[in-house]
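What follows is one structure encoded as structure tokens, with my remarks underneath.
For subunit A:
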Amino acid sequence: MSNQKYLIRGANLLGEETADILVADGTIARIGQGIEADGADVVEAQGLVALPGLVDVHTHLREPGREDAETVETGTRAAAAGGYTAVCAMANSNPVADTAGLVEQVWELGRQAGWADVHPIGAVTVGLEGERLSEIGAMADSRAAVRMFSDDGKCVHNAVLMRRALEYVKTFDGVVAQHAQEPLLTDGAQMNEGSVSADLGLAGWPAVAEEAIIARDVLLAQHVGSRVHICHVSTQGSVEIIRWAKQRGVDVTAEVTPHHLLLTDESVRSYDPVYKVNPPLRTREDVEALRDAVADGTIDVVGTDHAPHPVEAKECEWACAAMGMTGLETALSIVQQTLVETGRIGWGDVARIMSTEPARIARIDDQGRPLAEGEPANIVLVDPAAHRVVEPEKHQSKGRNSPYRSLEIPGAVQATFFKGHPTVLDGHINTPRALVAQAD
Partner candidate 1 sequence: MTEISRRHGSPHHRVSENARVILDSADVNRVLTRIAHEIVEANKGTQDLVLLGIPRRGYPLAQRIAQKIASTEPHFDPESCLGQLDITMYRDDLRRNTSRTPQPTRIPAGGIDGKNVVLVDDVLYSGRTIRAALDALGDFGRPEVVRLAVLADRGHRQLPIRADHVGKNLPTSQNESVQVFLRETDEPVALAAGDADRDLGDCVLLVPAASGADAVDVGKQETTGNDAEGTVES
Partner candidate 2 sequence: MKHLLDTRDLSLEEAVQVLDTADSMAEVGTREVKKLPALRGRTVVNLFFEDSTRTRISFETAEKRLSADVINFAAKGSSVSKGESLKDTAQTLEAINADAIVIRHPASGAPARLASSGWISSPVINAGDGTHAHPTQALLDAMTLRQHRSRLDGRPTQGSDLRGMRVALVGDVLHSRVARSNVWLLSLLGAHVTLVSPPTLLPVGIEDWPVEVRYSLDEAMAQELDAIMMLRIQRERMHAAFFPSSEEYARLWGLTPERLALLDSRGAETAILHPGPMNRGLEISSAAADSPRSLVLDQVTNGVSVRMSVLYHLMTGPQEQDRIPALQRTS
């Protein structure tokens, strides 16, 4: 373990009080005013907001199988650059993460990379085929200690199977994260069904195909007394159903992506496949409803759905392009732009929706902790006054499919401390934690 000490001087804790933070031995040693450096490296943080290290419940790391798109190493490096100290890796790798062996492999790759904790998400069904349950218990008992299960990319549309999965994960306080998409209503779907799809002649992905599954699953979760998590909520109707379910006491949590908080289906008029994503970009009304839902707590977390693709998967006709956008390195900025700068939430809420709640939902005990003495030193320092123009070619991710190319966005991560080690320092990617440990 690194014995390097850092003194973060004058940071704005959750955007409120200003204090110095002394980081030593991977933990927050002291928080207070006028702490002496005493041999520690000083990180000047005047004007920077300090948040607990971000946790992403929805990342596609692509390894194993599509190392041309992303690896655990590049994906977690991108996460660090975006202020994350933990990511949950989705199960739709190749082979699918449906066995204990595979989730342990991904977990181990993350440990070796040293940029952030990697918590694999286990597949609900074998091969994401939606036919029989995968070895959920074995994955839970593995070194990866999987608590979140999802067939993301595909919907667990068989109601009986979904019921069984919800019941089964209760054994170890797990959660099923549902990709809500009724498959028959979205056969061949290319974009949100509405006035833009009518104009463009692209097959529609109706909001009802998401809402119908969410309605079914919150009722199922209530019936069997289980926890259910709804991935990437994208419509106003979904928000209303989840709000209703929470009022009825259903143990449901919901996630929204940064891109659904900012972009609309109007972008698709360019036919540029960088805007092709699943669920699709929706309307202005949906965007507003999602922002409101984060503000009132209906939506619990922001998950990036970071989905890197090789260039050729997007340099083609819309219909044959892959779905998905990168997001790890821009998520915090988009949250700042759409939620903080619009006055809907404060930085304390940002910590809640991007760190505390994601960690709680995925049952990651040592992440999403408060900024307090004795806690693990997972800290991100963000400069909220900064502005930057997105250049995907400069991203740490292998993916160049950022929908924000050339857009000026607010906020910049100045430093990320991952268990006491700065993976990002002075606004630049630094070194992974593991390498430092070996050097000692």
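To be clear about the criterion, a residue touches a chain if its C-beta (ideal position, glycine included) is under 8 Å from a C-beta of that chain, and two chains touch if they have at least 3 such contacts; residues count from 1.
A word on the picks: all candidates are chains of the complex that A comes from, given by their letters.
These numbers were taken from a predicted model, which means no experiment stands behind them.
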Which candidate, 1 or 2, sits against subunit A in this complex?
2
Across the complex, what residues on subunit A touch candidate 2?
190, 193-204, 206, 270-272, 312, 315-320
